[in-house]
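Removed from the display is one protein chain of the complex; every other protein chain stays in position.
Every chain is named by a letter (A and B) in the order it is written, and numbering of its residues begins at 1.
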Amino acid sequence: MAECAIELEKCSYTYDGQVRALRNVSCTIEAGSWVALVGQNGSGKSTLAKLCNGLLRPQEGRVRINGADIRDRPVGSVAREVGYLFQNPDHQIFAPTVREEIAFGLRNLGFPGEEREQRLRSTLEAFDLTAYADRPPAVLGFGLRRQVTVASLFACGSPILILDEATQGLDWQRSQGLLDRLQERQDVGHTILFITHDMRLVAERANRVMVLHQGELLAEGPVRKILSRPHLLARASVSPPPVTHLSQLLRPWGMKGDSLTVEDFYLEYVALLAEREGV
Amino acid sequence: MGPGFDLYTAGTSWLHRLDPRTKMTFVGASFVLLLLTGQIILVLAYLVVVHAVLRRAGIPWRRIGWLWARMWPLTLLILILWPLSNPGGEPVLVQWWWIRITLPGIGQGLLAGLRVNGLAFAVYVLLLTTDQSGLVQGLVGIGLPFEWGLALAIGLRYLPLLLGMYGTITDAQRARGWTPEEEGLVRRARAYGPTLVALVIGALRLTDGLTLALAARGFRPGQPRTTRRPLQLRWADRVCLAGIGVLTLALVAAEWIYL
Partner (left out) sequence: MAPFVVLDDVHVSYPSPGPGLEAPRILRGVSLSVAEGECLALLGPTGAGKSTLCLCLNGLIPHLVDGTFRGGVHIAGHSTREWTPGELSQTVGLVFQDAESQFVSMTVEDEVAFGLESLGLPPDEIEGRLAEALEVMEVGGLRSRSPLELSGGQKQRVALAAVMAMRPRVLVLDEPTTNLDPVGKAALLRAVSRLRVAWGTTIVWVTQDVDWVPHLADRVAVLWEGQIALEGGLREVFDQGALLRRMGLRVPQVRELAARFGSTGLGGYAWLGVDEAAEALRGRLGG
């Protein structure tokens, strides 16, 4: 049996005793998997993310990271295992320069001076931020601020990554760069929980999808299975990416209706065409 | 998240619906009374009444408790320092080296401590039950130009906003492995350095950003605006105003006579 990186057991969370954000959510995320978390605005995705690193504590239920309950651990200690990317970069950035922003986590996690410098430099390079190292993050555009937050998370190297709208404000090339970096992390066994509204990215990159709806877990399963259920998605205000939608429109003509990528669709269609013309 | 960005506690109680000007009059009258009186019992009574009023208006105990928690350090400071710095009168309770504490000194300290809380709660009655737009309108209603009203309302909002920002910043730091809980006292104090720097920068940015945000929403200094809910003194307001007036006069007169 694969190990559980994140496990929520019957978790509920209510803001200020009034807004019920999560109700009785149970789920498990296997170590080494890439899970996309999708759902309507206000369905509780960010709240769930904050439960997983202890920034919010469930009023009911338990949260286990790598099998251990985090109830009694301070957030700073959970952070060694769980890296969290805030939805709004401005909620995450606080240091006066980009360099210090990235170094902060490294220092806390106890990397010695030499290695810290090394990691800092390579992170700046990997995310194209070397030119901005000594700038105050506040004067960078939104996309670059996003990039800074992602970089500071990656530098720490925590084995579980929770990313809330990681690609917002990034152009296609930078998004792909970020996703490739994530892929590398998954390849060495790290776990990724990826919150997004961009279903194209979900289809192209994730292994599994969790769908939240009004604070409850509506469905969970392999990407292909979930994305090919339009009614289920519609209930959660989500729609599949264009090619998946297209393949569903062509179901009566023999398409399976679960293409995830352009290539996927193309190959299936061409095979279908050959079959028709062969007959 | 901290305890909210705003003191205002949404509701539809009679207190919420009172005209902000009525509540401002109440604050004014409370200040006169509290600053004038020398009776601990009167200040205590005032606090009891205000709490009853807040409860009647549906403000939860949790909220009120939170406010007391904010006031507690200042109150404690007054309770300790006042008797020390006002060592006049008899009987003397403690006399040791230069320290001299007298019963009247303690009494005065108690009065001052309670009074500060009374003053604060007078303002809380207004802030807990009046939203920002009501506040601005109330201030404009008592004769301030709109920009001043807005500036004041925003100023009042600033403290809770900074508290919220403090929460946001420390959340960000803890999410990246910051564990002040595990440090000793001295190192913990030092660990808060970056937090303070961030808070100052954040506060400055807040002000800058607000200028842009206001302009982007068509706000022009000195130009007339309308309001969604124009103020009106309703029947309940008149009754309250009359009540406040009579009570204040009576109490002031009583002070005068017994002085």
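Here, a residue touches a chain if its C-beta (ideal position, glycine included) is under 8 Å from a C-beta of that chain, and two chains touch if they have at least 3 such contacts.
What you see is a predicted model, and the numbers here were worked out from it, not measured in a lab.
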item: Sole contact to the chain not displayed, among A:Ile65, A:Leu170 or A:Ile226; value: A:Leu170
item: Contact with the hidden chain (one of A:Arg64, A:Arg181 or A:His197); value: A:His197
item: Option touching the unshown chain, where B:Gly28, B:Gly141 or B:Gly164 are the choices; value: B:Gly164
item: Touch with the omitted chain, as defined above, among B:Gly38, B:Gly89, B:Pro145 or B:Gly209; value: B:Gly209
item: Interface residues of subunit A (partner: the chain not displayed); value: 15, 19, 39-42, 45-46, 87-88, 90, 134-136, 139-144, 147, 164-165, 168-174, 197-200, 234, 237-239, 241-243, 245-246, 249-250, 252-254, 262-263, 265-266, 269-270, 272-273, 276
item: Positions on subunit B where the hidden chain makes contact; value: 1, 4-6, 8, 10, 131-133, 157, 164, 209-221, 223-230
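Rule of thumb we're sticking to: only the chains that are shown with their structure count from here on.
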item: Mean-CA-position distance for subunit B and subunit A (Å); value: 42
item: Complex contacts: residues of subunit A adjacent to subunit B; value: 15-17, 53, 55, 74-77, 79-80, 84, 86, 91-96, 100, 104-105, 108-109, 136, 138, 152-153, 156
item: Of subunit B, residues touching subunit A in the complex; value: 1, 4, 62, 168-169, 171-182, 194-195, 197-198, 201-202, 205
